[in-house]
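Here the complex is missing one protein chain, while the rest keep their positions.
Chain nomenclature is as follows: A and B, assigned in order of appearance, with residue numbering initiated at 1 for each chain independently.
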Amino acid sequence: MDNVQSDVNRALMLDGNALAGLLQEIFAVEMTASPTECASCGREGEMGTLLAFTQSPGVILRCPACESVVMRVVQTTKAIYLDARGAAYLRLERRIS
Amino acid sequence: MADRFISRGFLGKRRQPDVAGRVPPGQYVVNDFPVLSAGPTPRTPLDQWTFTIEGVVGESLKWSWHEFLQLPTQTFVVDIHCVTKWSKLDTRWQGVSVDTLFEHVELDPQAVYVIAFCDGGYTTNIPLADVINGQAFVAYNYDDRPLAPEHGGPARLVVPHLYFWKSAKWIRGLRLVETDRPGFWESLGYHNRGDPWKEQRYSGD
Partner (left out) sequence: MKRPLSWQIATVVDVRPETAKVKTFTLELPDWTPHRAGQHYDVRLTAPDGYQAQRSYSVASEPERNKEIDLTVEHLEDGEVSSYLHDVVIPGDQIEVRGPIGGYFVWESARGGPLLLIAGGSGIVPLMSMIRHRAAAGSTVPTRLLYSSRTPEDVIYYEELQKRRAIDKGIEVFHTFTRARPSGWTGYVRRIDHQMLREVAEPLGEGLQAFICGPTLFVEAAANALVQTGIKPEQIRTERFGPTGGSS
């Protein structure tokens, strides 16, 4: 019963690629190819590799190594709320102008 | 803002009419039971599971799974309303009323709020007045079967008169506190109390 096949939550899980549009809206640049570091365990990897939970009142990005929350985003009618405390850093590539 | 583009022939999810005043504003009724989650399903083995009442109480208290199942249980049939706009009517649960749990502890009059804490780190804050007097229960059966892990099993909190994000899945205890502490969603733009009848979805609503 407790195997991966029956884990509905895991089957619904996506990755950072699913949030590419939202992240680009927030940061004004493409973020899924951008590296970040988990503030909890130190794992480094592109944002496209983070686990994404989108069936939710908000979206949650988690570290694929330790499953800690790296980033949370809530979209309300008036605003976007962002909590990025779970990321040691975010890297925003400069636009070529 | 410029005129919004309308998609020809698109009406969105079929909205069912308000069933005799049971559907709060902005909600629609569903027949399935959507799974929403902020993380992977926690998996605490039942022989390690405990439920704790702690904080501003005379003495904190802990039940094992076996002990928890010995507590007086009731069947609850309630309507539930998710902030993502779906509502489900006449959902059927078995579990222990929060009033029953509080009978076993001495509540301090300073305890004005509870924080529900859960496997996986989720928390939600609720005024004490909203979880007593028959308004909340800890459920371990849904539809007469053990609560499925994706819906919060082995046990979840159910507080039907507030938006369903307050009905914390995988609950492991209640902490009584004097000062309110916004939980997982309340700290990121969601309303602190979440009354669906006043459409309190986001902070500032």
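Operating definition for what follows: a contact is a pair of C-beta atoms (placed from the backbone, for glycine too) under 8 Å apart; a residue touches a chain by one contact, two chains touch by 3 or more.
Remember, predicted model here, so these are calculated numbers, not experimental data.
Interchain touches from the omitted chain, evaluated on the whole complex, reach A, B. For chain B, the residues touching the absent chain in the complete assembly are 4-13.
Along chain A, the points of touch with the absent chain fall at residues 4-5, 10-18, 20-21, 24-25, 28-34, 46-49, 95-96.
Just so it is clear, only the chains that are shown with their structure count from here on.
Taking each chain's centre as the average of its CA atoms, chain A and chain B sit 25 Å apart. Those residues of chain B whose C-beta lies close enough to touch chain A in the complex are 34-41, 43, 83-84, 121, 148-150, 165, 185, 187-190, 201-202, 204.
Residue ranges of chain A in contact with chain B, taken from their complex: 2, 6-10, 12-13, 51, 53, 55-58, 60, 62, 67, 69, 72, 74, 76-79, 81, 83.
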